[in-house]
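With one protein chain removed, the remaining protein chains of the complex are shown where they sit.
Letters A and B name the chains as they come in the text, with residue numbers starting at 1 for each one.
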Amino acid sequence: MSGFASSSIARKVVMALSGLFLVLFLLLHVTINFTSVVSPDTFNTMSHFMGYNGIVQFIMQPILIAGVIVHFVMGFVLEVRNSKARAVKYVQYKGSANAPWVSRNMIISGLVILAFLGLHFYDFWVHEIAYKYVEANPQDPTRYYAETVEKFEPFWRTAIYVVSFVLLALHLWHGFASSFQSMGLNNKYSPGIRNFTRLYAIVVPLLFIFIALYHHFNPITH
Amino acid sequence: MGILDSKVPSGPLAEKWTKHKNDINLVSPANKRNIDIIVVGTGLAGGSAAATLAELGYNVKTFCYQDSPRRAHSIAAQGGINAAKNYQGDGDSPYRLFYDTVKGGDYRSREANVYRLAEESVNIIDQCVAQGVPFAREYGGLLDNRSFGGVLVSRTFYAKGQTGQQLLLGAYAAMNRQINRGKIKAYNRHEMLDLVLVDGKARGIIARDLVTGEIERHSAHAVILATGGYGNVFFLSTNAMGSNVTAAWRAHRRGAFFANPCFTQIHPTCIPVSGEHQSKLTLMSESLRNDGRIWVPKKLEDAKAIREGKLKPTQLAEEDRDYYLERRYPAFGNLVPRDVASRAAKERCDAGFGVNKTGEAVYLDFAAAIQRYGKEKALTSGMKDADAETITRLGEEVVAAKYGNLFQMYEKIVDENPYKTPMMIYPAVHYTMGGLWVDYNLQTTIPGCYCAGEANFSDHGANRLGASALMQGLADGYFVLPYTIGDYLADDIRTGPIPTDSEAFDKAEAEVRERMEKLVNNKGSKPVDYFHKKLGKIMWNKCGMSRNEKELKEAIEEIAQLREEFYREVSIPGGMDEMNPELEKAGRVADFLELGELFAKDALHRNESCGGHFREEYQTPEGEALRDDENFTYVAAWEYKGEPKDAVLHKEDLKFENIELKTRSYK
Partner (left out) sequence: MKLLLKIWRQKDAKSPGKMVEYPIDGVEGDMSFLEMLDVLNMQLVEKGEDPVVFDHDCREGICGSCSLMINGEPHGPDRLITTCQLHMRKFSDGDTIVIEPFRATAFPVIKDLMVDRSSFDRIQQAGGYISVNTSGNTVDANAIPIEKEAADDAFNAAACIGCGACVAACKNASAMLFTSAKVSQFALLPQGRVEATERVLNMVRQMDLEGFGNCTNTGACEIECPKGISLENIARMNREYLMAATKG
């Protein structure tokens, strides 16, 4: 087993599993976010639950953070190793002849998403930690909707948000289907799985974008 | 008998091999560890021999000029491998395979060797399946067979059109297992440049590392040459670009007799030459003759119009076509042996019926097969009255399933769609039945120097049947040599390692260096290929599909002159101590220039027509080959005496105790 963990295939599988985990998380995330469009109260209730439930906060949240870190760190490790596997580069390399742009540029879409996550963490997570633990404010189960909508007021943030989710769509377009291949699944069901993953890759980011735009164009009037 | 002792064991034909195996000396497992064997060439014969010898416990060193043993030219064999398994229940048996092979070889092969080959053929299939070679199978899960030229049973096992590849990868895998165990040390990108004899025995080789240019000495208790055929003496052939005669020729110069050099197989179905720049010819598998019909126009004016591009073959009416093989050989039709089919094509083209620009091509037409398969497929698919278009489409699908990869290859090379317009084919040099003379044990006339596969002369007489080369290579390597070499090596168990600092090695290395230096320092002006192409033209025109005394004599003169010009005029850039492909080619062409002359000399002396050797002076009124069994039922083994023209002939008389010599007829 010792060789296993450091093998190229194990690395692929780690990428695939952490990626799939993040895909699942996205579904949860988009579902909760979407309630903000439909029902601010539900959104508040769910957000409050997520913010104060012990299991979510102290077990699921660290797992999620770990998943994100593993996915990114492994992604970088692979990128560096893959770059070393061709130390002398081609003078002319026509990648577009045999593979789509998205599959060849996961590192670019990934980096944009990472940068966005930085902003996202600063906006929400850092804010939450400060609110709850640094400033030690009392619980307020109704604050989330307003805080969220307010974030989408500035045009620049909404724009970054939209661009990032377009990149997320590209990342998912290749990554989601690819994770099945990495785990050894390629059979007669694969075309169906691929169609589903591509649908997911478009619908979920589109929903995020829709929510952002919705709040941007429907600010809370004070 | 002279000095050639074939060492064929006594006793009835069918028992010779078993008896021989029981009689010969063995080397104990403990002693095998102290014995080194060099195997030069890693194709089917060399690769399988190396793997098996290493399994037995010998220390094996393999040499190949390619970057990996897997690239040896055995890989290009398409059609299949024969074995007398009788899985089809069509009455096949080792005897029948033996009989077909001897007859196909026009009664110029050694009975005992051929019988052994037929006997071992069944083991080859078992062995290869055990190794994981993915032969074609039927829906029932059992192995499938197809037919090849010159026989009336289905005994050819195949893996699509890539049988040679799959068998070679099997042998390569067996080698890899031994390399992994440390029992084989593989020297790839190495070329053998001389054989080293110590006290009259083969004890090593001089090789050149083709990457660094370094000249190396390697010693062993025995040397096996499995270096393939010499078809590239014709420059254009279906051989790989690197295929060469050097290893065999160097052994010949050291004392190994060269047998029947003029027995060369011209394969009937190759893609015709397209121009002066052509570097090699591409074979289209003989299996195509199962379904393709060969024809030329009946009228000279039609042929002329086709050559000039004024007429398309598909426009020619059925009655204006001459299916000359079906006309001349009704019993075997398009599936006559290769030599017969090739000669018939040449005869038609020489008479002016050729169909490409140069007039050197005939048609191989699948239209009839497409219609036949299409109708059958329509019926089995429940279409009672399918229209012509549907039948053609279905027929093309069936043909594609059988020969798709070959059709695709043809289209890529020729840029014509063979489903719609007949293929053009012409004979090309493909295989050499001649080679180093070996006895029943596959030992050459140099003690300790063995020769296997196409490089030896042993099994195919004057013409090889389709799907028999793979069989011979693997039989030699897997099942013959590993036993027979033990008989010789049993005397070497106390010899100990062979030192490479002996006088014999010094001398051999010095000679190799001198030869290389002479080439590399030559201040000529012409590239090596210039000479190779010129040699090829002489060979093809005067020692090709048909030969006559006058032209053979001219060829001998011209080749000698060309050799002289070569050493005066050849220009090789770069040095010896580096990678230098031009130098590699020069060494090979230098040896071809000697072999070519011996080839012509052999063809000139053999005053008969047999198999691939057709002498215009010796033919029946119908133009069929006329053998002379009274005077030429022997193997011509040539001893080197300084110049090819001085070579001395030794005869091994061929005795046929089990087969009656008959005129070969495929009518």
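In the analysis below, a residue touches a chain if its C-beta (ideal position, glycine included) is under 8 Å from a C-beta of that chain, and two chains touch if they have at least 3 such contacts.
Bear in mind the structure is a predicted one, so any value in this text is a computation, not a measurement.
Every shown chain touched by the omitted chain in the complete complex is listed here: A, B.
Touching the chain that is not shown, out of B:Phe479, B:Phe505 or B:Phe599: B:Phe479 (per the contact rule at the top). Only one of A:Phe58, A:Tyr90, A:Tyr133 or A:Phe217 touches the chain withheld from this view, namely A:Tyr90. Checked against the full complex, the one of A:Phe4, A:Phe58, A:Tyr133 or A:Phe217 touching the unshown chain is A:Phe4. The omitted chain makes contact with just one of the residues B:Asn31, B:Ser93, B:Asn290 or B:Ser571: B:Ser571.
Residues 48, 51-52, 55, 66-73, 75-76, 85, 87, 120, 123, 125-132, 134-143, 159-160, 162, 164-166, 169, 172-174, 176-177, 179-180, 186, 188, 211, 238, 240-242, 274-275, 277-280, 282-283, 408-409, 412-413, 415, 478-479, 482, 525-527, 529, 571-574, 578-579, 581-582 of subunit B touch the missing chain (whole complex, contact as defined above). Contact between subunit A and the absent chain runs through residues 1, 3-4, 6-13, 78, 81-82, 84-95, 97-100, 103-104, 106, 174, 178, 181-187.
The rule is simple: only the chains that are shown with their structure count from here on.
Rounded to whole angstrom units, the spacing between the C-alpha centres of subunit A and subunit B is 62.
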